[in-house]
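Here the structure is laid out as structure tokens; the discussion comes afterwards.
What follows is an incomplete set of chains from the complex, kept in their original frame.
Chains: A and B, in written order; residue numbering restarts at 1 for each.
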């Protein structure tokens, strides 16, 4: 989507971020049907390694067409991780300037983000924002510096890859990722960027998705990664704020603007101390609630 | 309460810390009835913002009278947060020298604690200790430096404000605050100060309070914030140590003193390595168990 605000590349809302394999243009073409807030043409986990290099021009072509035809959606390509053999040419060959951002998986530290931003800039794609994947032990350890790095506008927590990196095993109960999932969303709050919660791989289980989405929202997440179109509406149901929440956020933003006009930075708003990230959170919530 | 020990301003025990709205002197006057360990005349969340400034002299007058008449209770006023418009005059106009300490909400870092201590000192109130509120993402991130800052004698974890700061939602199950609640109590242990656990807002639900208090005690918390007199006895039931626990703590303190007299700092006491914070913990437990 075109950004429509003066913060440049911040995504408006990402209650749902729907992935499709980038090497399958016919599947990517269907991404808009479920009206996700964000959509990702994936060049990483959803594409067999042997097909990734050759999929780049296909991804670029699909991205250009979809982003032009569906400006109501925030469009991404997910490249391969920075240390991988694919990364450099993913940036130069798979990204179209019509995209809104690039999803970068398995970020371990802020240096890797700087490498992404440099590569984007060198490719004339400096207007794309980075949606940062926190899904390794190092990534969780360094989540705040990653999410605070210039160019990062949002992040996601990836449970499957995190637990693979730990040498553990995923369960439906999520106990084994509770610590990392909590640390990641708190890092997002400290960095002032919205965080998107892990995939539910059992995509036929609507109840599990709804329960996990509610859990994520309680923790402070703003949306869910989706791997099936049927998950999009469930995510919207879970993450759309109520009209009361939107009204409060509007009052908060107005109070902050009034205080700023008087030269005050921090205010106590209805019992909550308001700083920059809280204002960003409120603006995000207003956009989440905006039916446009 | 008068301190009665040589550590100056350390609160003896805070199994319960009962809050009342500072602008309602008739409610504050009833604080002693349920015999809480600590009592707080609140100038922050319990008082509508428009009434906070005018409530200061009322709070000061109530505090002076109550602290004089009930030395068996540790008396506090909760001021507004350091960056708020109210903080400076809360310190100079709402605090009476007869108080034991000041509760400071939403502390984000040690610099804010230093500002509190400076303000107290400038107001001739340097003998008051700080009970530090850890209830923001920054506060949790910086909990150890906040709780180790000079002047801080205890802390609390505030779940409601923390989750508001995260943009999340509170649930009865507490999963969404488990990470922060655990990080806060561990920071208290590292800093050597007792930590008080979150409010149970559903004050008619005794079972929920008892269960949450047991959970808190298991984690290492020493007491509960109370918002209703009926919660005080429940907190005492949960946090009063057994006579065996008190006897062991007395042996530990004696063994440490004997070792110190021989020039040894750390000892292995009945299988537990004993350092300064563990001695402080044992002394606190002895005081908790002391029926005086």
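Operating definition for what follows: contacts are C-beta pairs under 8 Å (C-beta built on N, C-alpha and C of every residue); 3 or more make two chains touch, one makes a residue touch a chain.
Just so we're clear, the structure is a prediction, and the values are computed from it rather than from any experiment.
Enquirer: Let me spell it out: one sequence, repeated, and 2 copies placed. What is the copy number of the whole complex?
Expert: 3
Convention: only the chains that are shown with their structure count from here on.
Enquirer: I'd like to verify one number: the distance from the centre of chain A to the centre of chain B, where each centre is the average of its C-alpha atoms, in whole angstrom.
Expert: 39
Enquirer: Touching residues of chain B toward chain A in the complex: what are they?
Expert: Contacts found on chain B: 44-45, 49, 80-81, 83-86, 106, 136-138, 140-141, 161, 163-171, 175-176, 178-180.
Enquirer: Would you tell me which residues of chain A are touching chain B in their complex?
Expert: 144, 178-179, 182-183, 185-186, 189-190, 215, 217-222, 264-268, 270-273, 278, 281, 285
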